[in-house]
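Only one protein chain is missing from this complex, and each of the others stays in its spot.
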Amino acid sequence: MIKVGIIGSTGYAGVELVRLIQQHKEAEVVWFGSRSYVEKKYSDVFGNMFQIIDAKCLDDNMEQLAEAVDVIFTATPQGLCSSLVTEDILNKVKIIDLSADFRIKDVATYEKWYGITHKSPQFIDEAVYGLCEINRNQVRDARIVANPGCYTTCSILSIYPMVKEGLIDLKSIIVDAKSGTSGAGRGAKVSNLFCEVNENIKAYGVTTHRHTPEIEEQLGYAAGEKVLINFTPHLVPMQRGILVTAYANLKKQVTYDEVKDVYDKYYGDEYFIRVLNQDETPQTRWVEGSNFVDINFKIDERTGRIIMMGALDNLLKGAAGQAVQNFNIMFGLPENEGISQIPMFP
Amino acid sequence: MIKVGIIGSTGYAGVELVRLIQQHKEAEVVWFGSRSYVEKKYSDVFGNMFQIIDAKCLDDNMEQLAEAVDVIFTATPQGLCSSLVTEDILNKVKIIDLSADFRIKDVATYEKWYGITHKSPQFIDEAVYGLCEINRNQVRDARIVANPGCYTTCSILSIYPMVKEGLIDLKSIIVDAKSGTSGAGRGAKVSNLFCEVNENIKAYGVTTHRHTPEIEEQLGYAAGEKVLINFTPHLVPMQRGILVTAYANLKKQVTYDEVKDVYDKYYGDEYFIRVLNQDETPQTRWVEGSNFVDINFKIDERTGRIIMMGALDNLLKGAAGQAVQNFNIMFGLPENEGISQIPMFP
Amino acid sequence: MIKVGIIGSTGYAGVELVRLIQQHKEAEVVWFGSRSYVEKKYSDVFGNMFQIIDAKCLDDNMEQLAEAVDVIFTATPQGLCSSLVTEDILNKVKIIDLSADFRIKDVATYEKWYGITHKSPQFIDEAVYGLCEINRNQVRDARIVANPGCYTTCSILSIYPMVKEGLIDLKSIIVDAKSGTSGAGRGAKVSNLFCEVNENIKAYGVTTHRHTPEIEEQLGYAAGEKVLINFTPHLVPMQRGILVTAYANLKKQVTYDEVKDVYDKYYGDEYFIRVLNQDETPQTRWVEGSNFVDINFKIDERTGRIIMMGALDNLLKGAAGQAVQNFNIMFGLPENEGISQIPMFP
Partner (left out) sequence: MIKVGIIGSTGYAGVELVRLIQQHKEAEVVWFGSRSYVEKKYSDVFGNMFQIIDAKCLDDNMEQLAEAVDVIFTATPQGLCSSLVTEDILNKVKIIDLSADFRIKDVATYEKWYGITHKSPQFIDEAVYGLCEINRNQVRDARIVANPGCYTTCSILSIYPMVKEGLIDLKSIIVDAKSGTSGAGRGAKVSNLFCEVNENIKAYGVTTHRHTPEIEEQLGYAAGEKVLINFTPHLVPMQRGILVTAYANLKKQVTYDEVKDVYDKYYGDEYFIRVLNQDETPQTRWVEGSNFVDINFKIDERTGRIIMMGALDNLLKGAAGQAVQNFNIMFGLPENEGISQIPMFP
């Protein structure tokens, strides 16, 4: 069994990682890191784990952890992973970082959008951006994988084929995204209380959300040139799920079949990406509890635009699920081991 | 007291109309029309009205109704109002139609998007589009008011000043809208069951939603030229509320203050339109239960776009509330009589 | 206008009080007390009040407040009101305390269940328990009113007539109550986050909830002897609303009509208590946003029990609404002034 340590195991992405790995045939969690709950039984924090996990939470000592495990997942706030990782640690374990620390190649961009100084820029270059379907080959040999953001995964995968094939005007891309509340984390904030979130929808971080440069950088690689987008996230009164509705101007007239072929070219063989049938729109309920991304598009001949849509479970394909997918790739396991759950409905 | 008849009083807009008029000083409902519940006590359908309304539901006889009341509200499916109205009826009562029958001036456009034949096109010209803040003067003397759609009201009011002042590229307008579930009506459909709507978000009617030509027509009047937009509605797991996030390319560089002045120019004196403070985003919870529309914008200098946002309660300003506002204008009453409720939170 | 000061105006009961008084013809809030938000604009905390309330939050100085207002509402945690009130203050203003400080006549019982020392036991005797329908006459002349708890109001009113008439076995009363989440307050606690509350129901405070002795004391007055009950509250994923399902053994066989007469005897003339038609069960949605309590009962001949049920909006009749009702009584105003809102549905 591959030994797994998790730093930040008591956030929503953390407990989802624990759940997935607990049902993984080749891996087991041996270190439940959590600063907030040191010495507390894990199942006292998360009652779903009662009689399933007997361990107690431990502190976040990455050096000690590197001795004890084969791979470390960091599901922590920005800045923590980069402040702990060293060459010595990377020689001992692989790291899958669910935070943003190693996602953006340009340090200045990272520091500007996140407002913090990067503590270990020397590892940025070698870190692989773990969007599995795009960077599978590089992930395989990486020592450190930057697991993509939830909005980012959904946005990029929805748009990528159109950009890669040069079919849309790169200056015209607008991403309007909607997220369930687990994406806002498990911190005790008034703004995330039930009575504040329920019966409400709002945009936030308009023009300033940190996933913007991450999407732009990745789409830029696909395009071979710089991409600027508008990205607007919204908070929706549900627990899980991200829906992306993206708009772009078509560079020329295209038919449904032509665009369908383009999506199939990139995703036709991908287990976790489901390009829906014509006129079906992605819905978060059809992916909830699974690692699938459902994608579709609609051409508007009146306006010459394409509307590209994607839906995923922010805690699976948007966080812990994709992290396990990266883990499987890094350790030469079947890519869907432990993450082949069928979406749960209702 | 002004006598009110409602055709379609047992839908969600209908019961909201009843609630508002019940608390209106100058009006009283004397005819609770409802094909589905004829002879049933109104308070047996809606328990909130127990010991408040003693009347029974009646059939939808518009001719008989025209004798009995001063004004008829039709909160019915498309096609019904236009199939019932006659010159004789219009000589006796005023009509406020909450359906789409008289909203679109071009019959062909109406028939194309709605897929039905218009039964009384002779009244389309005189019907006034009841977006109170824009068409207040024409509403005053109208015999028939076409009460605007919920998405439409929110979309138009969010964008109107920028179009009117010629500040945005008319070809670039994209409206991404999100609605609570009461907008889907009270019909017994599987797709609106709790377990189908909860924990889900989806787009629907992509490129084909019927509110598209209504928004285009009204913005076209403001612009003085034809406008084509993309409009994408989404269903959100909440009861009430519409949020609009609209995008457009700025025709020239503008400052926050310049745009703020533009919004204040049109809305500064409007009781029901609240232009929020800088950087506040509209949230549906802050307008729920009220006739307010909260509006704001954000300029993105990186992309040269403006993001225009609006929030309203789809059953108030998006339906029954605006209908009462039109009623107040038509009958020379204070415009906020009966609809000055403070938003309820939580 | 009667001048009102509120200590604790930024909790959920506080903002509901503000909303109600804002629409009250004879009262106005002149002091928005809130320790957490001193100097912050009230409408910056609660966006629903934007362009409606211009005032800033003030500190909780009760002595200063007593000079400035005619009545003080305290919507604060247990122990605060009793630590501030003095004879001098009571000579200047009336106090309506929404906390539990003056609800329980026996200090030892209060201190045992609440785990705090009572700071001003000298005022307990004169304080009137403000369950309006039962103690209306005493409220009229009170200097200090102890506004009942939300669970308590619903429980007592559902059971009261049966106890008063001696129809049920006092040793057999079981109250199973369910509450929306606004009852848990606006504090930043993990347990009240959207993702913790949604899709969940749980009992809490089983056998130990503090509303237990309050219900027992009041039912004891009605019975003329000591009453012990089981009271089990549950947290439900909704914002507002309390539902009580209470069980008791009938002391003799009774018919529906006999029991209906008993309920009508006590509540037939009460505006805010609606005894439903036979076989209708109270639902929180039919009272939401109003000061109504809906009550009904069902006799089970098989088991010889009666099931008594009640529903109210915990922020209205369960807190701020009843506080305004008490205020109206104390100041000789019509009892439903400012609180005659029709329940809002959906």
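Brief remarks follow.
Every chain is named by a letter (A, B and C) in the order it is written, and numbering of its residues begins at 1.
As a convention for this text, a residue touches a chain if its C-beta (ideal position, glycine included) is under 8 Å from a C-beta of that chain, and two chains touch if they have at least 3 such contacts.
Keep in mind the model is a prediction, meaning the values are calculated, not measured.
For the chain excluded from display, the touched partners among the shown chains of the whole complex are A, B, C.
Set against the missing chain, the residues C:236, C:250 or C:293 yield one that touches it, C:236. Annotation: of C:165, C:196 or C:335, C:196 touches the absent chain (contact as defined above). Of the options C:30, C:116 or C:307, the residue whose C-beta touches the omitted chain is C:307.
For chain B, the residues touching the chain absent from view are 12, 181-182, 186-190, 192-199, 237-239.
Taking the complete complex into account, residues 12, 15, 19, 22-23, 46-52, 182, 199, 239-240, 274, 276, 280, 283, 285-290, 294, 341-346 of chain A touch the chain not shown. Counting the whole complex, the residues of chain C in touch with the unshown chain are 171, 174, 176, 178, 180, 195-196, 198-204, 206-207, 228-230, 232, 234, 236-241, 243, 245, 247, 281-285, 288, 298-300, 302-303, 305, 307, 309, 311, 346.
By definition in this document, only the chains that are shown with their structure count from here on.
Over half of the residue numbers at the interface between copies chain B and chain C are found on both sides, making the touching surfaces mostly the same. Under the contact definition stated at the top, the residues of chain B that touch 2 or more other chains are 199, 239-240, 283, 285, 288, 346.
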